[in-house]
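== subunit A ==
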Amino acid sequence: MDVERPVAVEVSNLSKHYGSVVALNGVDLKVYAGEYFVLLGPSGGGKTTLLRTIGGFLRPTAGRVLLHGRDVSDLPPDKRPTSMVFQGYALFPHMTVAGNVGYGLSLARLPKEEIRAKTGAMLEMVGLKGLGERKPHELSGGQQQRVQLARSLVLDRDILLLDEPLASLDAKLRKDMCLELKHLQEKVGITFLHVTHNQEEAMTVADRIALIVNGELVEQGSAREIYEAPKKRFTASFVGENNLLDGVVASVSGDTVLVDVGAGTIAVGRGDLSLAQGDTVAVSIRSELLQIASGPEVGDDRHSLTGAYRETVYLGLTTSHRVTLANGAELTVRVISDAGADATPAPGAEVRVQWKPGAARLHID
Partner candidate 1 sequence: MQDEYGNKWAYRLKWAYLLLIVFTLMSPVFYVMYISFNENGFGAAEYVFTLEWYAVIFTDRLMMNALSWTLALASATTAITVPLALLAAKFYKATSRKVLTVFLLLSPLFVASDILGSALLVYFKNLNRAFGALGDMLGVGWFSGWFDLGFTTALIGLVIYTLPYAFIVILITMGRYREQQTEAARACGASGWRAFWDIEFPQIRAGVFSAGAFCVILSFNEYTRTSLLKGGFDTFTTVLVSQMLNEGMSEQSYAMSSLVSFIAIAVIGAIILYTLLKSEALAREARAKAQPLMAE
Partner candidate 2 sequence: MNQLEFTRRRLLAAAGTSVAVAAAGLPVSSALAAEPLRLWTIGIAKVGAKDWSAMEAQAGIQIAYNAKSARADEAIQKMIVGDGNKLYDAMSDNGGGMEDALASQGVIAELDVSRIPNWKNILPIYNKGGAAAETIRHEGKIVAVPYISNADSLAYNHSEIGEDLNSWAALFDAQFKGRAAMQNDFGPTLTNTAIYLKETGAQDIEDPSDMTPAEVKGVCQFLIEKKKAGQFRTFWDGFQNGVNLLASEEVLVSSCWEPVQIVAAKKSGKDIRYGTMVEGHQTWNNVFMLTKGGLSRGQDEAFYRLMNVYLSPWFGARTLATFGFAPQMSGVSEYVAANPDDFDEAARNLITQRLANKQARYAIKGNSWQNVFPTHIRDYQDWWARVQGA
């Protein structure tokens, strides 16, 4: 990461309590200018609270919010250099599309002509040319969200907050809009801070992703880092389809850790963790990195486990095979569906599931 890049959003030790309920607990976060940053996490995890606190809709119980280095913790939303796109219901139903988009400009007392010009240009940019005189309820869901985008972008603010902007759209539309969002951000070059519970959406748009759960920021990094090398057990469980095996450290030798996962002992790279024998750990292996081996077990192989074959789930592009290990844990093996594949094992048949060294990752929390 380039340390010299200017920071657009910085929150430090941010907490928000509702009575005894803790919605945010000491969150620290830095978003660089021009970045497309995604807050990802399950519903009720606190990501929306974080976004709304940054936007000025909630007052933090503790901690500060800095935008472009300026402390805005006590400023109302309209005094902050942010604008926001909401999940839905947020267009002004009594105004036309153009009226919606131009509202912020008219608040800034821009001349009518200028408002009209800017509004028109912005509508064109989001692909709504010629729809300015319509009322919001005459538009489709996708179009309505574009209007929201236009309404925010036309303000020329440096930071755009997006609160589940695509959640109420159907799957197909969401995919298209994701890419559009990404391209739009590249075009306007401002900071996007986007909240979603949908990892695919996050992956598509994000430069960097932060995972938020139980009011805490668990992990952050680029989409690839988060997907391929999650550091935390939660990240592994939430992003992608990971097989998680809980176990105990049997021994540590150099960079290799042997973990007893109940159904066998496997070798995992230590990474930068410091561990001792007897520590409770978790091992995660993504399902597409597993294979069902047909051959017999190789002597000292610490990269496979044996279990009973259970069932096949055909998913179109991919097919999942499910295997139950001796201790009852289950592994999912996902392969590209292939018409010419070998016949699947019979249910109950003993199979070996293997992976390449380096596919397994170790988590201590």
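The working rule: a contact is a pair of C-beta atoms (placed from the backbone, for glycine too) under 8 Å apart; a residue touches a chain by one contact, two chains touch by 3 or more; residues count from 1.
The candidate set was assembled so that all candidates are chains of the complex that A comes from, given by their letters.
Computed from a predicted structure; not experimentally measured.
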Touching partner of subunit A in this complex, picked from 1 or 2: 1
Sites on subunit A touched by candidate 1 in the complex: 55-57, 76-78, 82-84, 86-94, 103-104, 107-108, 136-141, 144-145, 148, 151-152, 155, 161, 168-169
